[in-house]
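Below is one structure, written out as structure tokens, with a few remarks after it.
With one protein chain withheld, the remaining protein chains of the complex are depicted in position.
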Amino acid sequence: MNLQVDNVIAGYQEGIDILNNISLMVKPESVAIIIGPNGAGKSTLLKTIYGFLRPRSGAIRFGDRGIATMPPHEIKHLGISYIPQEFNIFPQLTVEQNLRMGAWIFRNDKARLARQLDHTYEIFPALKRFSKTRANTLSGGQLRMLSIAKEVMTSPKLMLVDEPTAGLSPKVATEAYEFLIQTQRALKSAMLLVDHNMEEAIELADYVYVVDMGRVRVHGPRSEFDAARLRQIIQDCLLGV
Amino acid sequence: MRANTFRVIAMFVLLGLVATACSAPAAPTTPAQAPTAPAAKPAAKPPVYMGALLPLSEPGAPQAGQLILRGIQMGAEYVNTVLGGSVDGRPVEIVTEDDKGTPEVGASGYRRLVQEKKVAGVTGCYHSSVCLAVNEVAKELGVPVIVTQGSNAAITASRIPQVFRTHLIDPIRAIALIDFAKSQGHKKVAIMADNTDFGVGLTTAVKNEGAAQGLQVKATVYDRAAVDLTPELLEIKSWGPEIIFNGGTGNTEHRIVDQAFDIGLFPKIPMLATSDWPYRSEEYWKLHPKNGVGIYILTAYHQDMALTKSGKWLYDAYMKKYGEAPTYSTLNGFGDLVLLAEAAKRAGSTDGKAMVKELETGSFEFWAGTVTMPQGEGAMWHQWTPPVVITQYAAANQLPKDAKLVYTFNYKAK
Amino acid sequence: MTITPELLLNFTIAGLMIGVLYALMALGITFIYSIMKMINWAMGEFYMLGSYVQWALVVFLLGADYWFVGIIGSMILVFVVGLIVQRVLISPMFTSGMERRDEYGTVVTIALSLFLRNLMTVLSGPDTRTPGRFLPPVTLGTLPVSGDRFAAFVGALLLIFLFYLLLNYTWVGMAFKASSQNRVGVQTAGINILRIDQAAFAIGVMLAAAAGALLAPVFLVYPSNGAIATVKGFEIIIIGGMGSIPGAVLGAIALGLTESLGSVFISSGLRDVFGFVLLIIILLIKPTGLFGERERLS
Amino acid sequence: MEPIIETRNLTRRFGGLVAVNEMNLAIERGEVRGLIGPNGSGKTTLINLISGVYEPTSGDVLFNGKSIAGWSPNRIANYGLLRSFQVPRLFGSMSVMENMLIARFADFRLDYRKDYDGATEKAQQLLEMAELDPLRDKPAKILSGGQKALLQIVRGFMVDNISVYLLDEPFAGVNVVVKETIMKVIEQMRQAGVTFLLVSHEMASVRRMCSRVTVMAQGARIAEGSMEEVAANPQVIDAYLGGKK
Partner (left out) sequence: MQKRWAHLKNANYLLAGLIVIGLAIAPAWLGDYAKHIVILSLYYVIMAASWNLLAGYTGQFSLAHQSFAALGGYASGLLILYFKVPLVVGFLAAIVTTMLTGYFLGRLVLKMRGIYLAVATWAFSESFRLTIAAAYTYTRGDQGLPVPPLFQSLNPIWYYYLFLALTVVLLLVMYLVLKSPIGSFLRAIKDDELAAMALGVDTVKWKLFIMTFASTIAGIAGFFYAHYIVILSPVMLSFNEIGKIVIMVVFGGLGTFVGPLIGAPVIVILSELMRDLAEWNMVFYSLCVIVIMRTYREGIASLARRVLERFGMRRKIALANDKPTP
């Protein structure tokens, strides 16, 4: 199922639009990346898609369903997961309880739950080691893993990922990317990734959107963005051209 | 913006509806209020208005207020149907005012009754602090007030011409209580009271009177919102009193009976209710079906006493209407309203000065005898004290009229 | 007064028992706060509703033998009332607009408490009511206790235990705990946060109603009987820390013991002041209460 | 010459985490010093330590040769050491002009009336410089992100005796035009004698503004020099790559 964003205008306060007529599309099983300077509206776009923010105009479709006015929990049921930039965990619950909360929508399917837990622990032996400890005692990297692992418990068809490596050391960041792409491939899900870390993140992508000032500047398949062009884009962004 | 404007209009329309909806049926919709007997209205004569100033909502004591209100309303009924109205046969109509147990609201209420509703007299007044605030305004506005149940001595001691009282006040109640304890041979007396004006005043008076009579008194005062009095009762139990005065107001008094029973204090140690709340026998026996027997009740009325004509009328009418015997609160509310109506009738006008003069000099038939309220000394200024009797429920489910009369006391002013 | 060991023991038992009952009154307040970050000033009125429903059910429908059914009945009924009140009154105070304005919630719950209490005052007349006394007295150690109070004590313990089980061993309970820690997180997990709020409010007021129903025979039924639940409940959640469930239970027992022992050693007249003294001491030492969350400037 | 700001072995721990570790930094008067480093290297914590928002676990902060460690933020600000925040912190319900004036009268003196006209004039000038003057009577909360960032920065210049300004990511979330304006303002104020510490991710801007750059990694200083010098430093590159040692 395609995710399709058409001419969306959105913002937090009346009169201030963060997203300015933005359009993009994510195909099944593909990875699209959104790059662009700080404040370009990348995170806002993900929040709008996931229903935390209602667009003022425009349409958002997942497959053939319009999801622009759906609240987040209904969107989750459609098979979309959202991994926000902040550590999205429950600090006072144990790691395993956190993961189980991630599986809320199929909580009554015990077999699937057990299977999914095993699967997660397989990929993240570290989480298994700490499964009975409270989440607030984990390190930053482990918290990031947990935030991701919790959201992919449902084997989503589409993952919206916001800055998965923010606040991580480069080594851990690389691990996080590996896990993400591994998950994406294993689940055959699509992914819409927002990232600062262009050089590394772009390696994962099939399709690239460059967003600035709330609209798409340039887009095209990954192959069109070779190192030189990317450098140019980064430079342009840094220089604000 | 437009949506908001619309909303505002909607709000005001709604408010208007609420206001009209509730001001139209006004007073007569309440279940507690009796529809004033329709046949009794002498035709085409303008009514004489009388004010009922009572606590009908928190932080006042609405339960007491409602009982007094019943009496006042039946008083109006009595004046209109039996006595043929007040001045020139004009019927009496009650204007009810909620004082919320708050001095300022009470003072405002009195002002409003007098200046807006043009009442000829005001009765009610339950909380002492409200009475004191009303006093000062009454001094200015000159319309007489008969205090139904404000216990504080200062209410009349301030010698305000317009203020009268027909209530059994703290010092006299204390004399009766201690006298009764002595007559029973008790040497150690415990009193439990909440920190309301009644409880505090009574506790102080009992301590003084007990000391004067050579009795040991242990006084416990707790906050009126307290629900669990077990620690206090345990303490009293270990002190070993020979009789307990239960000086609660409202619901605490019931809980004291229960909780004293639970820890084995009552009925082993006799308990005396310092006001006559157990007189509402139906409520009392429902609340204390197994543990209520033996309680002593200080009250103003017993079946064996001779009631006046008006007293008898009230007793029967109240029994018929509410299925229980009237309590002291109701009786006094009734009596005070009749007093006001009579005073106006005798004065031949609703003028405050004239009515005050009649009340001060005349003698009136009250539910319990003849009332005079002359200019006395101290708290005895314009004060008439009803008789004091102590009765006892000797068996379960006894009605007030069957209660055993164990003590009578008649206060004579020195 | 001479303090004998027996007396001291009696006071301790009495304090513990009332402490557990206080805990049930405070649980609902702290639970609603932990999820909605809102103080329900009308909590005592739901306690009052619970006691009236219990009285009505026992007297008109069930009879004294089935008083425990009445407790469940009043819990269910008040739960439903809570669902409606949250939907119609509370939730609209918080949803619209960017800023969260606590004062709207404060004003609307204050008004609701005035409304319910005064409506009941007018409707119920001057009568104090009781569903009846159901159980024979028991003796705990050296302290004779009324059967109904003991039943309320056991009932409160049971409800606290059930509540503990609900929170820790069920999916819904886990969702409540999760919502109190991270409201975005539960939404990305596919939970409807609005329904969590609604359910939390309803469960909170249901706990207050359960306290009201259990204590109806002991502390009686009248329109302002909920005042005690509000006052003690707030004292306890400040002592224990707002939003903390264990804090509420321990704070309640601490308050019960302080009041009871304070009246032995100091004076019973000031008993209700002791709780506040304890509270102000705790505020001075640890402003967020025994188990309170930390509040930081930035 | 004596440095205007100096930190000596400044350390701050949060529980087990050492956010700033034995940090030494000295800024000369009139400098625009750049402070760069990978995410989580402790740049913002350092600013919080210098400006008094956090108390140092150990070490010292000297301002004009005087120790200010442990002072309250407002006292430090009153002495002329200002800071901005990464996410602009404005007084949303107050107008743009009030936001400006509050900075001027923050060290409350009873004769504030005397300065009113001068202060308004100065605020007006600064707002014009920042091209915010058409918005002067609007509440700050309705500004756009870039306008908020701008306002936050020019607001600091209202402080009478400002001598040091710590800017935390002043370019985050602002567009090119605003960025240029900010740089213009910084340059003008530098000429007026204000010293800057500029924390930023945007190398290009840092390079343009700063003759000297300090690089932080894992809470400590790992390099200092011109942008070209530090960019050539393999340790710095390693730090950005994530310390694959």
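When the chains are written out, they are named A, B, C and D in that same order, and each has its own residue count from 1.
Criterion: a contact is a pair of C-beta atoms (placed from the backbone, for glycine too) under 8 Å apart; a residue touches a chain by one contact, two chains touch by 3 or more.
Note that the coordinates shown come from a computational prediction; the quantities given were computed from them, not determined experimentally.
Chemist: Taking the full complex into account, find the residue in D:Ile5, D:Met97 or D:Val164 that is in contact with the omitted chain.
Modeler: Reading the full complex, the residue touching the unseen chain is D:Met97.
Chemist: Quick one: which of B:Asn80, B:Ser128 or B:Ser310 touches the chain that's been left out?
Modeler: B:Ser128
Chemist: Can you tell me which of B:Glu77, B:Glu97, B:Asp258 or B:Glu358 touches the chain that was removed from the display?
Modeler: Among B:Glu77, B:Glu97, B:Asp258 or B:Glu358, only B:Glu97 touches the chain that is not shown.
Chemist: With respect to the chain omitted from the figure, which of D:Pro3, D:Gly30, D:Pro139 or D:Gly225 is a touching residue?
Modeler: Answer from the full complex: D:Pro139 touches the omitted chain.
Chemist: Could you list which residues of subunit B touch the chain missing from the display?
Modeler: 1, 4-5, 7-8, 10-11, 14-15, 18-19, 22-23, 26-27, 29-30, 32, 56-59, 62, 65-66, 96-98, 100-104, 107-109, 111-112, 115-116, 127-130, 132-133, 136-137, 139-141, 152, 154, 195-197, 200-201, 204, 221, 223-224
Chemist: Would you write out the residues of subunit D that touch the absent chain, in ascending order?
Modeler: With respect to the unshown chain, the touching residues of subunit D are 51, 53, 72-75, 77-78, 82-83, 85, 89-95, 97-98, 101-103, 105-108, 112, 116-117, 120, 134-135, 137-139, 141-144, 147, 155-156, 159.
Chemist: Can you list where subunit C touches the absent chain?
Modeler: Residues 33, 37-39, 89, 92-93, 101-104, 106-108, 110-112, 114-115, 118-119, 121-122, 231, 234-235, 237-238, 242, 269-270, 272-273, 276-277, 279-280, 283-284, 287-288, 295, 297-298 of subunit C touch the chain that is not shown.
As a convention for this text, only the chains that are shown with their structure count from here on.
Chemist: Mind checking the centre-to-centre distance between subunit C and subunit D? Centres are C-alpha means, answer in whole Å.
Modeler: Computed from C-alpha means, the inter-chain centre distance equals 50 Å.
Chemist: Starting from the mean Cα coordinates of subunit B and subunit D, work out the distance between those two points in Å.
Modeler: A distance of 73 Å separates the two centres.
Chemist: Can you list the subunit D residues in contact with two or more other chains?
Modeler: If we look for residues of subunit D contacting two or more partner chains, we find none.
Chemist: Would you pull the subunit C residues touching subunit B in the complex into a rising list?
Modeler: 1-2, 4, 7, 10-11, 14-15, 18, 117-118, 121-123, 125-130, 132-133, 137, 143-146, 149, 215, 218-220, 222-225, 227-228, 231, 259-260, 263-264, 268-269, 271-272
Chemist: What residues on subunit B touch subunit C, complex-wise?
Modeler: Contact set of subunit B toward subunit C: 30-32, 56-58, 62-64, 66-67, 195, 220-223, 225-228, 230-232, 234-235, 238-239, 250-251, 254-255, 258-259, 261-264, 280, 283, 286-287, 289-290.
Chemist: Can you list the subunit C residues touching subunit A in their complex?
Modeler: Residue list for subunit C touching subunit A: 98, 171, 174-175, 177-178, 181-182, 184-194.
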